[in-house]
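Of the protein chains in this complex, all but one are displayed in their positions.
We call the chains A, B and C, going by the order they appear; numbering starts again at 1 in every chain.
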Amino acid sequence: MPTKNMIQALNSAMDVVLDRDDDVVIFGEDAGYFGGVFGATQGLQKKYGLDRVFDAPINEAAIVAMAIGMSAKGLRPVAEIQFADYIFPGFDQVVSELSRIRYRSAGQFTTPVTIRTPCGGGIRGGQTHSMSPEAFFTHIPGVKVVMPSNPYDAKGLLIASVESDDPVIFFEPKRIYNGPFNGVPDAPLTSWATHPKGEVPDEHYTVPLGKAEIVRAGSELTIVTYGTLVHVAQSAAEKAGIDAEIIDLRTIVPYDMETIAASVNKTGRVIVAHEAPRTSGFGAELIAQIQEECFYALEAPVARITGWDTPYPHAHEWAYFPGQERFIRTMKTVMEA
Amino acid sequence: MPTKNMIQALNSAMDVVLDRDDDVVIFGEDAGYFGGVFGATQGLQKKYGLDRVFDAPINEAAIVAMAIGMSAKGLRPVAEIQFADYIFPGFDQVVSELSRIRYRSAGQFTTPVTIRTPCGGGIRGGQTHSMSPEAFFTHIPGVKVVMPSNPYDAKGLLIASVESDDPVIFFEPKRIYNGPFNGVPDAPLTSWATHPKGEVPDEHYTVPLGKAEIVRAGSELTIVTYGTLVHVAQSAAEKAGIDAEIIDLRTIVPYDMETIAASVNKTGRVIVAHEAPRTSGFGAELIAQIQEECFYALEAPVARITGWDTPYPHAHEWAYFPGQERFIRTMKTVMEA
Amino acid sequence: MSTQQSRFHVPAPPFRPGDEPDFSNLDLQKAGEAKRPDPLIEGFETRDLALGLIGVLDHNHQAVGEWDPKLSPEAMREGLSHMVLTRIFDDRMLKLQRQGKMSFYMKSLGEEAISVAAAMALRDSDMLFPSYRQQGLLIARGRHLVDMMCHCISNSRDNLKGRQLPVHYAWKEGNFFTISGNLGTQFPQAVGWAMGAAMKGEDQVTASWIGDGTTAEGDFHNGLMLASTYRAPVIFNVVNNQWAISMYQGISKGEAPTFAAKGLGYGLASLRVDGNDFLAVHGATQWAAERARKGGGATVMELYTYRADAHSTSDDPTKYRPKTEGQIWPLGDPIERLKQHLIGLGEWDEKRHQALETEMTALVTKAYKEAESYGTLHDGPLAPTHSMFEDVFAEPDWRLRRQRQDLGV
Partner (left out) sequence: MSTQQSRFHVPAPPFRPGDEPDFSNLDLQKAGEAKRPDPLIEGFETRDLALGLIGVLDHNHQAVGEWDPKLSPEAMREGLSHMVLTRIFDDRMLKLQRQGKMSFYMKSLGEEAISVAAAMALRDSDMLFPSYRQQGLLIARGRHLVDMMCHCISNSRDNLKGRQLPVHYAWKEGNFFTISGNLGTQFPQAVGWAMGAAMKGEDQVTASWIGDGTTAEGDFHNGLMLASTYRAPVIFNVVNNQWAISMYQGISKGEAPTFAAKGLGYGLASLRVDGNDFLAVHGATQWAAERARKGGGATVMELYTYRADAHSTSDDPTKYRPKTEGQIWPLGDPIERLKQHLIGLGEWDEKRHQALETEMTALVTKAYKEAESYGTLHDGPLAPTHSMFEDVFAEPDWRLRRQRQDLGV
């Protein structure tokens, strides 16, 4: 089986959908000729032509709106927002339009748009190239929210997103584009080639939206997370020698509460983790639902590992990022509670 | 003591700050000559002149940005966004700019802006005049979020917001502009004149940001809420004959966890309630923090009473709005759990 | 400009309540004077059209000049009939709103030519992205009055299942996009649709409408900018009815000479048109559609008119403008002008006009009777309550299913 890093897997997913469906079009800032600042669309304009893969003006609101119009017309646009930090000029078109057109037209018009955008810190991007804004999108009725943690899922989830008739905001944790990350700042880069999920078929396949994956089975503690932190959690569990069950949500909305509840009912102890700021982060939603459904199984308060309620600082990036150390500390606290 | 409805109280607050501080300026769509579509700024242009109170073009991003520039220059702008549903074109200027200028300039520039905006349903406004988008703003480090539930607080909190050196998003639950609302759709309108919090001094006073108020003391159950639902909760408690302690947050960020925890530790049972959609609503944050701090005091899962995860439908407004009936049902469930 | 010191400046309208309005020094280009260039002219070269005023019907109600679409009397009578119906429909709906039959209403009084003439100049297959004040498009495209009413009173037959505020229509079979309550969002969406049509090799044109106040929104720019980049086959209509709720057009126009001139900076064809002149709107729309269909890209069209009634059922215009302003508005009334033109041609008379009004009134009355038989917002029946959980996604997820259960519907 060929190995791919996450960028290559995403590129392969777009190649597959462009090839199978003439209605798929791809655009974004620098996404055409250049192939994107991270290279995710590299080679696609050359292969499919300027009509299918093209550059878009620097205006994220216009990019989302154009995708809406195209999708209502019958296309399946895949729009790239260069960094998740820059999605906010387009937020109104997501909240007020993209998410609601099916609803407000009672199904007459639909908007099967996929918005891809790199998120997260750990690459010294400073406060405007490091955000994890997924929680904002989880509060919008009518959009699905996805964040893969590895190349295999990235490709399968992206194809599923493009093929979905619902709009999907597809977050790509850029820190792990080139390899998994254990959450130790100075750790040497590991490559996806050495990871089982680095094996990515060239063909079409999907990973279903709405289904979490248990990436580590365990009995003492449940960790619910997604994106880069899946790997940090795994490394921390190994290092701490705690038999944690680690759930990679993959799809954030709708989240797979069945898988979460089954695990929590088994372990009785839970940590939810994300890189975004703590207050009103998606961890809060998970906790609210977990305590509602598994109250009597809980043996300790559900703990949150999150970014702080500050912008993502450039120089103190590693004091902000929830790394291995913070995971281990919190795991111990929860086990002792 | 003079009585005022909420619009009059807000108007009086602006009158006071305009009078005391030459740096206060007020603007918004229709906010100048006309005095705002709800009349909150009525008479102020006439009294203070076109230089202090004026109309703004229909562009919410520009309104926020202009406020930012003015505030950095040393003014204290109070900007009105006509409906909270229309704040999203300005979301980027809030997330990426307003909230961060103090931080990213290490205190060299500050942005003491107050953004007032009417929110919430119950007035047959349909999906674009009914939103309660406060949760989005609670996830942004660097902005404070306020929502009063009565005229006295409205005036005191608005003055405190304008005088605060931090940016404040000030939500006004428009359903209760003219009188408290018990959450029963066909109930006759009651006036603020009959409510103790309808007594509003003409002079300057403040209600401190960050301090909740216990609007009903009780021993059996804690209800944490804000805005319109404070009144619905009160009416439901009376009707159901449950001795609920009702906490009106008043400031949503930073929320008054001390008051909440003290109450929860006493009652052991909790409901959090808001009108906004459930998933990732602010209730989730409250629950996450409550279970963290009061885990061992909790006798039942914390329940959420919220809007549904749909847009606010026009015709089925009352099936969406969390009214008295839904409160009573949930209170009983929590008491029986 | 002769000021010598920087001062804070806020534009103010010429007249406020209490003032005697007077438009006698409004300097408008005369009907028939504007030249009609080839529709494939370079956009930036349309400067004179952006600053002038395209008119066809002169003060004697005669059709003059190059922009006359030379419609047949039948076509003009059809236009007249649609406009009359639109106005009578609006009047009835307003009354019904006052009677509590619906929650909200917005009339298009004085602006009927803008939508009706555009609908007639476009093909039925052309796509429309309107705002809330172009009900004439629906009328002209033959939407059933009963269906329009069922939406407005949010009853069991509302094709939007009661989810939208009245007048926020959506009608896919009529190529009429779902109207947003959020101003301006449809402009860049219309470009996306138009790009899609071009990608698919279709010759469909897309037209969109916003108001003068809405040109201030970022989405106005977003739409024009996108169309300028991708040369999209789209018509951007700016309905300059002088008012945006209580704010006069100067608040959004600023120092711009006209709203049409805002298109020039994007290199788009830019026209200013007498919006109360049915023939001018028709001729200009035809021109813009031809330009779009032939690959010339977008046109920005300012339709100069006057909002003759309140903004909506929620405001009282006498609070912010003189009551008589609309009456003395120099461009007159679009129905009256087309009617007089037809009479001048000997193709119409007062009696037929009265008969038309009577007929349309009866149509509206009959339609409302039927519509009400399917329910009203106040008394029901509405769409089934559980339908409020549908169409959030293609399929409801576990959260929506559970919430529906919670509500017990």
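Note that in this section contacts are C-beta pairs under 8 Å (C-beta built on N, C-alpha and C of every residue); 3 or more make two chains touch, one makes a residue touch a chain.
Quick caveat: nothing in here was measured; it's all calculated off a predicted structure.
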- Item | Residue among C:94, C:137, C:251 or C:310 that touches the chain left out of view | C:251
- Note on the structure: Across C:263, C:317, C:334 or C:396, the one contacting the chain not displayed is C:263
- Query: Which of these, A:20, A:47 or A:124, touches the one chain of the complex that we don't see?
  - Reply: A:124
- Item | Contact partner of the left-out chain, one of C:77, C:107 or C:221 | C:221
- Message: Residue by residue, what part of chain A touches the chain that was omitted?
- Response: 29-30, 32-34, 37, 50-51, 54-59, 61-62, 85-86, 88-89, 124-129, 278-279, 308-311, 313-316, 319-320
- Could I get the residues of chain C that touch the absent chain, sorted low to high? 1-11, 40-44, 47, 195, 197-199, 201, 203, 205, 216, 218-222, 225, 227-231, 233, 250-257, 261-268, 292-297
- So that we can see where the missing chain sits, which residues of chain B does it touch? 25, 51, 57, 59, 61-62, 65-75, 77, 89, 92-93, 96-97, 101-110, 141-142, 144, 164-166, 210, 254, 257-258
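Simple rule for what comes next: only the chains that are shown with their structure count from here on.
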- Query: So, what's the distance in Å between the C-alpha centres of chain C and chain A?
  - Reply: 42
- Could you give the separation in Å between the centres of chain A and chain B, each centre being the mean of its C-alpha atoms? 32
- Query: What parts of chain A, by residue number, touch at least two of the other chains?
  - Reply: 61, 89, 92, 96, 103-104, 141-142
- Note on the structure: Expected list for chain C, residues touching two or more other chains, is 161, 163-164, 168, 180-182, 218-219, 392, 399
